[in-house]
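Before I ask anything, here is the structure I am working with.
Just one protein chain is left out here, and the rest sit where they should.
The block that comes next holds subunit A.
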Amino acid sequence: MQKEMAYSFPDEVLKHVFSFIQSDKDRNAVSLVCKSWYEIERWCRRKVFIGNCYAVSPRMVIRRFPEVRSIELKGKPHFADFNLVPDGWGGYVLQWIAEMAGAYPWLGEIRLKRMVVTDESLELIAKSFKNFKVLVLFSCEGFSTDGLAAIAASCKNLRELDLRESEVDDLSGHWLAQFPETCTSLVSLNISCLGSDEVSFSALERLVDRCPNLRSLQLNRAVTLDKIANILRRAPQLVDFGTGNYAAELQPDVFSNLAGAFSSCKELKSLSGFWDVVPAYLPALYSICPRLTSLNLSYATIQSPDLIKLVSHCPRLQRLLFLIQVLDYVEDSGLEELASSCKDLQELRVFPSDPFGVEPNVSLTEQGLVAVSLGCPKLQSVLYFCRRMSNAALVTIAQNCPNLTRFRLCIIEPKTPDYLTLDPLDAGFGAIVEHCKDLRRLSLSGLLTDHVFEYIGTYGKKLEMLSVAFAGDSDLGLHHVLSGCESLRKLEIRDCPFGDKALLANAAKLETMRSLWMSSCAVSFGACKLLGQKMPKLNVEVIDETEPPDSRPESYPVDKLYIYKSVAGPRFDMPPFVWSMDEAVKILH
């Protein structure tokens, strides 16, 4: 075939052309053109992203892409973030590391999300990859500072070490001192998740001192306010900084030292951290506020007036994450002020400080979000926790912000209706999907019937990820989503009355998605088995911690169900409480 091609470029030319193609989607398209393109492309693919570590085996990846330098893997389902996935479920990275250690000696970047990483895995990384540069462990667990010490000691050219939101067993703070004196290559260091005692500050200072390219540094809570100035003065080139603790007795010299240190950071654009904030120290930030584009105050227990004062100094803010205190002053007006000062705002996240609180006297309501939607036309991404909502408000928001790509609303009490009319919130969310034509991610809450899913199926053509809880009336709801949302990749559902019918009728759809999670729904064990048997390209896994699903009648609903497409077949590392419905794997536990 190659000889008959009218246009036949030498491989080197094609390789060069392909090197400009970075996105996975495009690369995949390139490899489908013809066999020779497939071959050339696979040899020059340097970056691989695997959204579900069980969708493919390490060996398969290695066989197809022999020259990978950078890999990204995701493990547990998203609902693991909320303790819905039992411990021990899986997501172990060790086998991947072991296989890649042999096959990819030049592997330089490993990015993992929601995976179990042991010290053994870290030690293997440290030992196996001479050119190792980037390690990102996002929301991972299973390792200790011993593993980190191995990385620090061995990785001579480490550029990035990011442990955000991971669970680390802190055995000792001395791991930081394991970075050799010759290591000067660090560009990014995020240790914000580490525990109280386990960061040797002097080692940190020395490290920061000798890394002139350090651009991003996130400290952990143990680093006290008085130490921040020291660090900042050693790294005035920082672009992204996460403070540790931001509380101390107010002392003028500490304050002026801090203010001076901040103002010397001419490149600083992004701030986070701020545990335990003492408001009196916030003005130390004022000099850099005008440059800030991103501010994460979502751990900062500061109160609205101080927050607003701070934010009003940041007219260029594009990304604001903050924590709303449910106290007795009006938060909505705070958001209104924000809306008037931060016209460039693209992303807003509002977290509850009191998620289990009982009192209904909320100081933050839907009005705050409406105000922001009105004042910030560039708003693209919203995560909003509140206690009441109305269809009218949602319609207004939808009309004000047609550019929304991510909309996640959490009305804290499940099945809360429109507080004005007591209707379900179907129309409101319907307006969101209808007006926001580029919506990629949506999380629902409140009282919702099957109608909302009809809207979603009709209008949510670009929707890739949908999260549903305590919603819907019948299988029709699920059917609307599965049959209507053409771009759907991830669907996660909990506590909804969805059963077998919609699932079985749309079985083929599941092969086009990355994964489906359903917990506390009404899918029967029989249906799971049927799916497992009829759909060889899917792994159908039932999770039940109390007893094996086959000890009950087949019509009995399963507790949790996780279905994902896979070319690797059923996995071998399932714990006793996970059952595979694959016919080849009989239920032997």
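The definition used in the following text is that contacts are C-beta pairs under 8 Å (C-beta built on N, C-alpha and C of every residue); 3 or more make two chains touch, one makes a residue touch a chain; residues count from 1.
Going forward, contacts and distances are computed from a predicted model.
Per its UniProt entry, the chain excluded from the display bears the name "Auxin-responsive protein", taken from "DNA-directed RNA polymerase subunit", "Auxin-responsive protein", "Very-long-chain enoyl-CoA reductase-like" or "Pleckstrin homology domain-containing family J member 1".
Interface note for the absent chain: among A:425, A:482 or A:540, the touching residue is A:482.
Within the complete assembly, A:385 is the residue of A:65, A:175, A:262 or A:385 that touches the hidden chain. What subunit A contributes to its contact with the hidden chain is residues 79, 81-84, 86-88, 139, 165, 167, 193, 195, 221, 247-250, 275-276, 278-281, 298-299, 301, 303, 325-328, 351-360, 385, 410, 412-415, 443, 450-451, 454, 457-458, 467, 469-470, 473-476, 479-480, 482-486, 488, 494-497, 499-502, 504-509, 512, 519-522, 524, 526-527, 529-530, 534, 545-548, 551-557, 559, 575-576, 589.
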